[in-house]
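For reference, the structure is listed below as structure tokens.
Shown here: the complex without one of its protein chains, the others still in place.
Entry: subunit A
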């Protein structure tokens, strides 16, 4: 059976304009530059990359929390990239988000009951008493209890708050959840609990995840397919196992080699990148990665790399372009 695409992103771009002064030309930051990928029903798609590479912006642009510059966002076959606020609002029942910072993502003036029933209320689901019942059920599913209903967010620990954030996203029974670094603000011991909760919810509610993270260990554990981002561009995507076994793009190789080894006897080749991530205000010509690339060729300095399929991988790199092989 062919997997059914749930979300198709085509040439998504998000540029920020920066005013330097009255008489200077506007400068552009290409936070997300021409990103194309597809997420299939029931899978977990990971977006990885270092900070500032545009993975969170991509996530927020998909949910229209930030207006994108151009591109197409197809959700369940429907282009949602131009929908006005009110129409988009209806659709949000089907696509939810879990935020990175559990301390900032819950309104400090609302009780847990209010936070959890609000999604149901604004979408007109269930009668008021049933909503309370649903909220209690959801709290129990995420490992909290009815006892917490009337507490305020500040009375909880980070892990508990993140559970509440997850409960709020799942209570609408959406099809897609974008999890923007859902565990990176948590202690390692709590991280695994929250990850297991996410996996359990995925099984129980048939959820599709876009999992944004910089933690490769977590991504390897969580995701079915991964997209690697560098400076606003998607440089490689492949099945998770495939990507971790044989990374194609030089950046992916360097990134994966930075994962700490699991056993002191494990031998591993370390690819160390030179220099820093260039400023997105002034990205390098040609391939954005070329100044740091260990396999840089002449063509990389002038021409943008083509997107090519190499086995199961989709790679944006001159190394794999047919004419260079």
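One rule holds in what follows: contacts are C-beta pairs under 8 Å (C-beta built on N, C-alpha and C of every residue); 3 or more make two chains touch, one makes a residue touch a chain; residues count from 1.
Please note the rule applied: contacts and distances are computed from a predicted model.
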Absent chain [UniProt protein name; select from "Peptide/nickel transport system permease protein", "Beta-ketoacyl-[acyl-carrier-protein] synthase III", "Glutamyl-tRNA(Gln) amidotransferase subunit A" or "Aldehyde dehydrogenase family protein"]: "Peptide/nickel transport system permease protein"
Among A:81, A:105, A:202 or A:252, residue touching the chain not depicted: A:105
Omitted-chain contact residue, chosen from A:29, A:149 or A:259: A:149
Full-complex contact with the absent chain, from A:54, A:71 or A:119: A:119
Among A:92, A:239, A:253 or A:304, residue touching the chain not depicted: A:92
Touching residues (missing chain, whole complex) on subunit A: 60, 63, 65, 85-86, 89-93, 96-97, 99-101, 104-109, 113, 118-119, 122-123, 129, 132, 136, 146-147, 149-150, 152, 154-155, 165, 168, 172
